[in-house]
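As you look at this complex, bear in mind that one protein chain is not there, while each of the others sits in place.
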Amino acid sequence: MLEVDGVRAGYDSTPILRNVDLSVEEGEIVGVMGKNGVGKSTLVKTIVGLVEPDEGTVRFDGRDVTDTPPHERARSGMGYIPQGREIFPDLTVEQNLRMGESINDGSSALLYEDVFDYFPILDERRGQKGGTMSGGQQQMLAIARALVANPDLLLLDEPSEGIQPSIVQQISEDMRAINEDLGTTILFVEQNLSVIRDMADRCYAMERGTIVDELGATDLEDEETIASYLAV
Amino acid sequence: ALMGGGSSDTIKLGILEDQSGNFALVGSPKHKASLLAIEEINNDGGINGQQIEYYDPDPQSSNDRYLELTRRMVQQRDVDALWAGYSSATRETIRPYIDQQDQLYFYTTQYEGGVCDKNVFAVGPTARQQLGSVLPYLVEEYGPRIYTIAADYNFGQLSADWVKVLADENDAEVIGEEFIPLSNSQFSSTINRIQDADPDFVMSMLVGQNHTSFYEQKASAGLDIPIGTSTAMAQGYEHLRLDPPAMANIYAGVNYMQEIPTNRNTRDGGFVDRYYDMWPDAPYLNEEAENNYFSIYMYKRAVEQAGTTDQEEVKAALESGITYPAPEAPDGEEIKLVPETHHVNHHMWVMRADENHNVEAVDDRVIDETFLKDTVGCDLTSKDEEKQYTPQDYYEEAG
Amino acid sequence: MATDADSAGVLGRFVDAIHGPNTMGESRRFWAAFGVVALLMVTFPLYMLESAVTNMSQYLALTLLALSLAVVWGFTGVLSFGQVAFFAVAGYTYGIVGINVAGPLGTMAGLFVAVGVAALFAAVLGYFMFYGGVSDVYVTIMTLVVVLVLKTFLDQTAGDKWTIGEAALGGFNGMPGIPDLALGIGEPFLVFDDFTLFYAALLALLVTYLGLRALLNSDYGRVMVAIREDEDRTEMLGYDVKRVKLTVFTFGGALAGLSGVLYVTYFNYISPSELSLTAASLPVIWVAVGGRKTLLGPIVATVAIERLGLFLSVNVGDWAFVINGLLLLVIVLLLPEGLVPGLRDLVSWIGDRRDEGGTDDTTEPSGEVIE
Amino acid sequence: MAPGVDLLVQFFPSFAKIVLAATGLAIIFGIMGVINLAHGEFIMVGAYATTLAYNGALGALPLVPVDPIGVLPGAVQLPAAMLTGVLVTALFGLVVERTVISGAVPNWIAERTIGRPVVKPMYDRLLDSMVATWGISLIMVQLVRNLYGNSLNGIGIPFGQFSYGNGLSISTYKLVLAGVAALVLLLLYVVFVRTDYGMRARATIQNEGMAKSLGVDTERTYMATFALGSGLAGLTGALYAPLQTIVPGMGGGFLVEAFVAVVVGGASVVVGTLLAGGLLGFVYALFANVWGTFAGRIMLLVVAILVIRFVPQGLSSLVERIRDRWAEVS
């Protein structure tokens, strides 16, 4: 489904990613973990197309999309939930969702109603400006916005940030449910131990711009191993 | 200026007229006609055998630039005489410097009148001359009730005052008066008020590009009261630019328009022909263009008479009552520069446009510049002044 | 270099005061170049024609207008289109006082009253805006509209009823006969015309430049920059943002007023055309082209743009505005930070290439250059 | 005659002028964060293209070898000329967008010569865009003057007059313009509220990266928005071509009203422009009618200052505030 091959990328000639290889099979839920600043978000942005790699290729659905602009990648089925929410502040909640929905070709199984089931607050606040929602509400909106696009591959960058504990648990469960019910493939970045454990089938560990390890299902049972990649 | 004029072997003239910017429409004919006069004189052997050399940078319709360029003309080019500027504001911008340098300066635009300045030769017609030709004619033709609309600035306000003075003199009355900001191009409410007042005729002293729209808008609103003006057609040739019948029934009091029927103007090889021979693409030959043209010739006569380009002596020669057979005057007549006032007794015409924008002369006569000379007693031959008088002075003098 | 310990102390303090992260030009090389330029300016009348010198005094007067905007916009983040309003108000005020009160006393009083009135006008307008919660682009448009109101009003003040004492406002045609600035009591002992005006303007510029450098590198200057960077953050550090903005705006008004006075003494005349849309945009253009987060940029750009305009109008005619516009476009597109920072980057880039590893003191923080 | 009727009739032209002057600017400003100081010149382009087409001089435009309008029957010549004006201006806007506002053309060249882009797009850079468009305005005024001279021959005003009693009449065309202005607002309402285009355009300016990753072709959105704004400016030029003298500087007469209306109106293009046109048009009509044109103009500006001071976010925010207040009470 997704294949990242020998990617080198960065911002304005500051290299961040070095020789990153990673692949996600259809239907998998794969995590990426690593400390602050190792380049997790940069990796996701490279996959989405917001950062252009200097070297290497990104393949999606069997096609080389390295030079494909982000909006075309989105239309061909990539959904992105960025770190820091990136809500359109002056659009209403409903318009933010419609922005997500507008790439949906109509075949969506997951429409507003389902999303509102997950996050009822969004239903209540349809007319509120996105920018005036509370931090956590914005995070929910960002997730919902990606879901209504009904993507084949969902990329989540620290989805639990700023969300109350009970909903963090619920999100992990919901993501698994979406994965199972709709077959959506998921790649997510996390620093929250329990989320990684609850969600991931397997997990990559990043350090200083490159992938250093891959943890399988059994490794993920072991809290120590995970923690070693998240703390000093 | 310190070295005195006559020592070099060419005569240097400064021609500052707008070739770009807002005033280019009216300024570029002035520029072109000046060059025509200079070329004719040079081809004819120059002045006292000296060729004319001219400097004509483009002041771009900006007053600041005018001052810069005037300084440059005087200090760097050491010009013997200067022609500069369309608007009164421009003249007022450079006049302090002109007076400081005692620079011989020709101001050729038709204007509100009243400048009594020893260095300035204001050879365009004054409001009193222009309105004095058209207003009495209209009172005669249509009746005594006048509605004045004028641009809301010095020229307009002073011209409106002159309308009142002239109305008095002609037993007419001003029943309404409105001043329009220069930036305004919407005339519905003005037209509305004129219709409400229902005058015998309107006097219009609107100026500039925004105000030109008035004529189109009043025509389509069905306002068909005759209009007298000192500002339409002769400068910005609205009768050629606007779609008929916008200018129908408009009477302009002017000293010159391309269409005036004098032999000097319209005969084969006359003024109009010579102008378009030199400038085939020029859109129009306007009132100020003729003023530039004849005043350069007047300058020529003055230099010949003085036998030098020394500016004080040339001024003295100009003050000796120079005349010239300008295109505006019928055969056998010469217009005269009045020594005391530095203004010109013009041959004035009343020109009327019809529904098809054909322009014809309906009246003409010489009108003297009387305000400065008689009313306020400006006499530059005996007393050096650097002043501008206003109609207020007229009332004060008249009591 | 100074042997006297005490004077070295004063000098040292002064040198400290005008250096800091908020202004450009720290190095020996910079001050050497500065000295050369200053010398060239002081001796300008020796090798230039009279008209070039007098035109230069006009440009120098205008640099103060540009600097007034640089302080308000470039360093405090308040984009005002209204600097020309303060400029013109001061010009008119100086004219009214100078025409009515004869002699040098009148012109000296005119100078102070004019700058005072401009500052007061700015203070009132600033209070009305900043304490009323008007900010960002709304300030820009509001100040622009104020300029237009003033112009619309002045345009129609031709009649006699708009005469204040001896001075007629003069409407669209403006107010002529404004006297030169003169010093003295009774008899003037120094009149600022032609050359003296040039030196007065040059001195005013030099003092303003060094004074502003000191201001911007002071604590107060840092608060100004902080407000430009993030108003809310600055408020939350305990600074009275509104008051600082008002103070700076008032100061900018006074500086624009000083510029206006020098300018009218050059023309001996002022008219509402100083308040046209074009005139109101010019300071913005100078500052943007020169580099708004600098002091040198606006100065250089003002002189360069005005001088270039004259050059083009003399030599190019018809196409002058087209070339002028194209140059502007090229500069904003290629050097968004402005001409002077752009050149500085170029110079330091060349310098780096030449003496790799040399001791260059122009290391800047990465990211934006805050000169 | 009832002064009310008079005032009403006088209100229409001022409303039309303000609305038509403002919409193009409002869209480019509100959606792209670009302050287009050359807006007046875009209007001028519309008027020039219309007039040239109508006078059968279309061949004088670059790239148009013949004069297609000249062969049309008389009644459709003016509308066809106006349509030409709109299209030419929209196209012109597109060119400006690609070369200056987005920097796409210079960047394309630079990437092929020095290997990296040199121009940062002007989107949401209010002040830089102001300087750049100021440059464009300088160039255009003089370029047009150099190419077409100081003035073009005008087009007569169609439709004749509308009399409303007691010898009072107004050019019918001016009333028609008020209708067109209302229609333009209605169309924009449909475009912005009923289609996703407006929403996407706004999303694009608020967060370009995110808009891209939601499938929005932001380049195209920017181009379309700028072309739409330019086309509306062109429409204004086309509609005012018969009313106004056709000179290169004619755009200046629209700029002030446009800016004032945009700011007074506030963030929402349609509602804001409608309210601003209504309020300012009314103020102008009232004062111009009763105390003369000078009073009308000064009061228009003074009211603008007061609105900015007391409703800094513009009249459309007032509507939102009232809605909130209402929600609070109920």
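In order of appearance the chains are A, B, C and D, and numbering begins at 1 in each one.
Operating definition for what follows: a contact is a pair of C-beta atoms (placed from the backbone, for glycine too) under 8 Å apart; a residue touches a chain by one contact, two chains touch by 3 or more.
Just so we're on the same page, contacts and distances are computed from a predicted model.
Student: I want to check something: the complex is missing a chain, and I'd like its UniProt protein name from "Iron-sulfur cluster assembly scaffold protein", "Na+/H+ antiporter subunit G", "Amino acid/amide ABC transporter ATP-binding protein 1, HAAT family" or "Succinate dehydrogenase".
Tutor: UniProt lists the chain that is not shown as "Amino acid/amide ABC transporter ATP-binding protein 1, HAAT family".
Student: In the intact complex, which of the depicted chains does the undisplayed chain touch?
Tutor: Counting the whole assembly, the omitted chain is in touch with A, C, D.
Student: With the full complex in mind, choose from A:163, A:187, A:200 or A:215 the residue touching the hidden chain.
Tutor: Here the residue in touch with the unshown chain is A:163.
Student: Looking beyond the chains shown, say which of A:140, A:156, A:175 or A:220 touches the absent one.
Tutor: Here the residue in touch with the unshown chain is A:140.
Student: For a quick check of understanding: of C:234, C:250 or C:324, which residue touches the chain that isn't displayed?
Tutor: Hidden-chain contact among the options goes to C:234.
Student: For chain C, which residues reach the chain that was dropped from this view?
Tutor: Where chain C meets the chain not shown: residues 21, 215, 218-220, 222-223, 225-226, 229-230, 232-244, 365-368, 370.
Student: Go through chain A and note every residue touching the omitted chain.
Tutor: Residues 35-37, 83-84, 121, 128, 132-137, 139-140, 158, 161-170, 191, 193-194, 227, 230-232 of chain A touch the chain that is not shown.
Student: Residues of chain D in contact with the chain that isn't shown?
Tutor: 323-325, 327-328, 330
Just so we're on the same page, only the chains that are shown with their structure count from here on.
Student: Could you name the chain whose CA centroid falls nearest to the centroid of all protein CA atoms?
Tutor: Centre-most chain by C-alpha means: D.
Student: For the chain pairs B-C and A-D, which is connected through the larger number of C-beta pairs in contact?
Tutor: B-C
Student: Return the distance between the CA-based centres of chain B and chain C, expressed in whole Å.
Tutor: 39
Student: For chain B, jot down the residues that touch at least 2 other chains.
Tutor: 20-21, 152, 179, 181, 183
Student: Which chain A residues reach two or more other chains?
Tutor: none
Student: Would you mind writing out the residues of chain C in touch with chain B in their complex?
Tutor: 49-51, 54-55, 58, 152, 155-156, 158-160, 170-174, 176-177, 267-269, 271, 273, 309-310, 313-315, 317-318, 320-321
Student: If we count contacts the way the header does, which residues on chain D are in touch with chain A in the complex?
Tutor: 196, 199-200, 202-203, 206-207, 209-218, 267
Student: Under the stated contact criterion, what part of chain D meets chain C in this complex?
Tutor: So the residues of chain D in touch with chain C come to 35, 37, 100, 103, 106, 118-120, 125-128, 130-132, 134-143, 145-146, 252, 255-256, 259-260, 263, 294, 297-298, 301-302, 304-305, 308-310, 312.
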